[in-house]
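One protein chain omitted, others in place.
Right after this comes chain A.
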């Protein structure tokens, strides 16, 4: 790796507030903040009023390595993350082989370090092989080099209530959180799309909101009973948000994420049957997206997580029922949040810092991410041109796969620069080499 060069970020606005200031970055830390900071030997970067935020943390990424390196690798996924403003990502466990043991999680962790563009934290599987039958060796993964603190069978629901109870209980000794993909499998047999008017008209078998909500309600009760920490993945319905609000009021230790696509897109997208819009949980109704935005603004939903899910063309360029669910998200997340939350006035930039960085870092147990922008703190930062717009082109994204639902859309807000502990990982759309 190249030696660390001191940087002077000139004319930037921390949290988008106040007059532009200069930020001096030295030895990986924020060394000075103020007007006319002495640049000394620093490399000067004119940033023309860019908003400075703590580096983004994604609690929910599929990097596909090991197993599906034809769609994404830890290297390409890290590049997409850096370009999207991320400084840490949690790599989901549903790889092949599954990350249900120390060998696989340490491999993922090591590859992330070698690539060095973003901190890659492997998520460990809750159950062996994601099969939902037997607890994986959570303690061994927690104590491995990868220090796993988030466990999830994402893609599958830990639907057995006894197994979920045990996972929650056991995790309390590890200071870990269980992240649940809430989907009652008996209510979603053959499900293809949100159970509602659009899917009924198109003849797509329904994935009802209640299949998510019943598991979230149950898990909140189990978390309350055990005193454990529960995290709810990709909340997609207004009803789930309401259950979470009540559980939080009651003092349950529950957190929740929402994806950019569930904030922006709805089941109006189903017409035409393009599987680029197929995702699990499915795109819901416009009323749900509105409720999710409100819940994110109110803190009922803690954070935004991408559920970045690369898929090969042959797994999307087919009939709907055969297509795999999932969509790219790392490079478009910030813009979708600007479009759905910042522009309508639901979140200011402090709020963006909270939902994209601070809360996910807390939930994932990362002490050195989501830090305040202050002297002496790690220079792990994301700089955003708030006034820029850009047009999404799947082929131009850093991922190997191109399955973005935002193809051709013009979105607001652009990541100008990403810094990880004082080192530039992405700048002006280019990844550091």
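Everything below uses one rule, namely that contacts are C-beta pairs under 8 Å (C-beta built on N, C-alpha and C of every residue); 3 or more make two chains touch, one makes a residue touch a chain; residues count from 1.
Keep in mind that, in the parts below, contacts and distances are computed from a predicted model.
Asker: What does the UniProt entry say the missing chain is called, choosing from "NADH-quinone oxidoreductase chain 13", "ABC transporter family substrate-binding protein", "Aspartate carbamoyltransferase" or "Carbon-phosphorus lyase complex subunit PhnI"?
Answerer: This omitted chain is identified in its UniProt record as "Aspartate carbamoyltransferase".
Asker: Just name the one of A:18, A:272, A:345 or A:408 that touches the chain not displayed here.
Answerer: Answer from the full complex: A:272 touches the omitted chain.
Asker: Consider the whole complex, including the chain that is not shown, and state which of A:143, A:314 or A:343 touches that chain.
Answerer: In the full complex, the listed residue that touches the missing chain is A:314.
Asker: Would you indicate which residue among A:17, A:114, A:175 or A:197 is in contact with the undisplayed chain?
Answerer: Answer from the full complex: A:197 touches the omitted chain.
Asker: Can you name the residues of chain A that touch the chain not displayed here?
Answerer: Chain A touches the missing chain through residues 192, 195-197, 199-206, 208, 272-273, 314, 317-322.
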